[in-house]
Structures are given as C-alpha cells and as structure tokens.
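My questions all concern the structure below.
Only one protein chain is missing; all other protein chains are in place.
Right after this comes chain A.
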Amino acid sequence: MSLFAYSLVIFILATAVATVLFRDVLSVIIVFGAYSLGMAILYTFLLAPDVAMTEAAIGAGVTTLLLLLTIARTTRPTTDALRERIHVPAVVVVGAFVLLLCTAVLPDMYPVGSTSTPVWSNPDVTQHYITETYEQTGVENAVTSVLAAYRGFDTFGEAVVVFAAGVSTLLVLKREVFA
C-alpha cells in the first residue's frame, strides 16, 4: 500500500517538474500527458472515480488535443537546449511561498476518511444524501447525483457558460465550425 502511494507521488512530482523544465513545446505536451495519467491514478486511489474520469477526459484528451492544434497552427520554436534555464531568485521566492502555505495549511487538514471533517458537522444532511440519493435520483454515486440532479440547474448554467465561450470563439475566428 505505502509502496504504491510513495512511488505514485514520486512519479507525479517527476512528471510535474519535467513539464516545467522542458524547453521543447511538443515534449512538454507529451510529458504533461504522463502527468495527467499519474493524477488520474491518484484520484482513483483516493476513491474519487468521477474526478479521475474528468482528469482523463480533460487532462489527457482535450488539453493535449487543444495544445497540439495550437502548435500545429502556429510555430514551434526550435531550440537545441533540452531544458529551461532555472532562474534562481524566482525559485527561491516561489519555493518560500509554497513552503509557507504548506506549513500554514497542511497541519489543519483532516486525515483521509476522518469523521471529524466539517462534512460531518451536520450529520443529518450528510446522512440524508447517503441514504436517500439512490431512491430519489436513481444514481448510485452520491457525488454524481449532487452534480447532475440536486444542483442540476447550476451544472446546466456551467454548460451554458462553456457553450457561450465556444460560440464567442467561433465569432472571433469568423468561422462556422471548429476545424
């Protein structure tokens, strides 16, 4: 169990660092796909399959395709350098900031599966969703049922926003379809 978790975290960190440091844009896109694969396994391991599916569809599918289309239609800067040069002062500032955030936030986080999280501060509401969801919506996964049924109008609004963004992009590009 811990072998799995540790090697997975090492893998994700390695892919993330490689994504940042690579100089060549195409290599970055490919390595970012590997990062997305690792994140999806992590989400699945933490028992969040819906998030893992979204990561699979958005991270590996749509983002890769979008970035590839972009470099296919623009130019890919040619370079001989394998990786980006590291700007030391920026690394120090960002590293110190992240360290500060970690020390400030991480000690207050609840362990995975803890029953003292704010979710359980109102046990009746939580219990209601757990017990009634299947009967009321017919969806087995409680999280999915909240997204698609209980706050369906909100999700519908999000879909409208994405649709509007797509339409405005087409208007700006003066095209009728995404080619």
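Couple of notes before you dig in:
We take it that contacts are C-beta pairs under 8 Å (C-beta built on N, C-alpha and C of every residue); 3 or more make two chains touch, one makes a residue touch a chain; residues count from 1.
Convention: contacts and distances are computed from a predicted model.
Note on the omitted subunit: UniProt lists it as "Monovalent cation/H+ antiporter subunit F", one of the names in "NADH-quinone oxidoreductase subunit NuoK", "Molybdate/tungstate import ATP-binding protein WtpC", "Phosphate transport system permease protein" or "Monovalent cation/H+ antiporter subunit F". Taking the complete complex into account, residues 1, 3-4, 7-8, 10-11, 14-15, 18, 24, 26-27, 29-31, 33-34, 37-38, 40-41, 44-45, 47, 49, 52-53, 56-57, 60-61, 64-65, 68-69, 71-72, 76, 82, 141 of chain A touch the chain not shown.
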